[in-house]
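Here it is: the structure, laid out below.
One protein chain omitted, others in place.
The first chain written gets the first letter, and so on, giving A and B; residue counts start at 1 in each chain.
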Amino acid sequence: MVANMMSMENPLFKTYLFYLCVLGLKMLTMSILTARKRFLTKTFINPEDAISMKVKVKTDDNVERVRRAHLNDIENIPVFFVVSFAYLMTNPAVGFATMLFRAFTAARFVHTFVYAVVVIPQPARALSWGVGYAITWYMGITSILNLL
Amino acid sequence: MVANMMSMENPLFKTYLFYLCVLGLKMLTMSILTARKRFLTKTFINPEDAISMKVKVKTDDNVERVRRAHLNDIENIPVFFVVSFAYLMTNPAVGFATMLFRAFTAARFVHTFVYAVVVIPQPARALSWGVGYAITWYMGITSILNLL
Partner (left out) sequence: MVANMMSMENPLFKTYLFYLCVLGLKMLTMSILTARKRFLTKTFINPEDAISMKVKVKTDDNVERVRRAHLNDIENIPVFFVVSFAYLMTNPAVGFATMLFRAFTAARFVHTFVYAVVVIPQPARALSWGVGYAITWYMGITSILNLL
């Protein structure tokens, strides 16, 4: 079974590809959120953008908050992409692995929501980050033990 | 055909690997561009670097501009790496997929050029970013629909 792990006949590989795309497009959406906040608050970091909007270059915490949420995605999601790929190769139970993919993805959407869309007091942000973080560690450690 | 998608006998897989490397090395080149701007403007962010150059720690917008171009690569290119991998598995027409890879890569080079090498007024930067962005969304949506 491992030999054709990376085949469209393997439902877990299809699940993996599906969540790659969902999480990738979720990350791209952060650029739209940032641009929206920039235009709403007329906050631009490049002189050529500020001039065209007839404002001065400045920063705004509402913009920076979305950028921090984006950076948090950049810190966590690409690592998940590669670690979950290694995890797939350990031939995990399909149902359990699918649940981990769903939980990671849901946690990342919740993280962005409570961080940058509607600011919800802690520990909402810490918990949603922690779920994704713990799942990635679990997959990484499981894969390393399996590869030794 | 899908079964041996990831084989060196598949010309589209070779195209994919080729653009992975070109885009990866392009991203690494941003570090050289940043270092060059740092030395030209004597702008260092680490005290130990500033001291060795006999200057104080400071920031400079020419350096920050290159760093923003680099960050934009980091926001967009790794997502493309994974989404285009999923797209490959949908068994697209080779000629069309190759064109998308070329267009994405060209757009990212143009983006860096107009953002950080020779600053060209908008909409040059927005358009070049938008081409890569739209291609990634197209590949992602196509892949998701194909995987459902």
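What we mean here is this: contacts are C-beta pairs under 8 Å (C-beta built on N, C-alpha and C of every residue); 3 or more make two chains touch, one makes a residue touch a chain.
Owing to the predicted nature of the structure, the values given are computational and were not obtained by experimental measurement.
Enquirer: Among B:F81, B:F104 or B:Y133, single out the residue that touches the unshown chain.
Expert: Result: among the candidates, B:F81 touches the missing chain.
Enquirer: With the full complex in mind, choose from A:V57, A:V79, A:A103 or A:V131 the residue touching the hidden chain.
Expert: Of all options in A:V57, A:V79, A:A103 or A:V131, contact with the hidden chain holds for A:V79.
Enquirer: Would you write out the residues of chain A that touch the absent chain, in ascending order?
Expert: Touching the missing chain: residues 2-3, 5-6, 61, 65, 68, 74-76, 78-79, 82-83, 85-86, 89, 119, 121-122, 133, 136-137, 140-141, 143-144, 147-148.
Enquirer: Extract the touching residues of chain B with respect to the undisplayed chain.
Expert: Spelled out for chain B, the touching residues are 4, 6-9, 14, 17-18, 20-22, 24-25, 27-28, 30-31, 45-49, 52, 70, 74, 78, 81.
By definition in this document, only the chains that are shown with their structure count from here on.
Enquirer: In angstrom, rounded to a whole number, how far apart do the mean CA points of chain A and chain B lie?
Expert: Centre separation, chain A to chain B: 18 Å.
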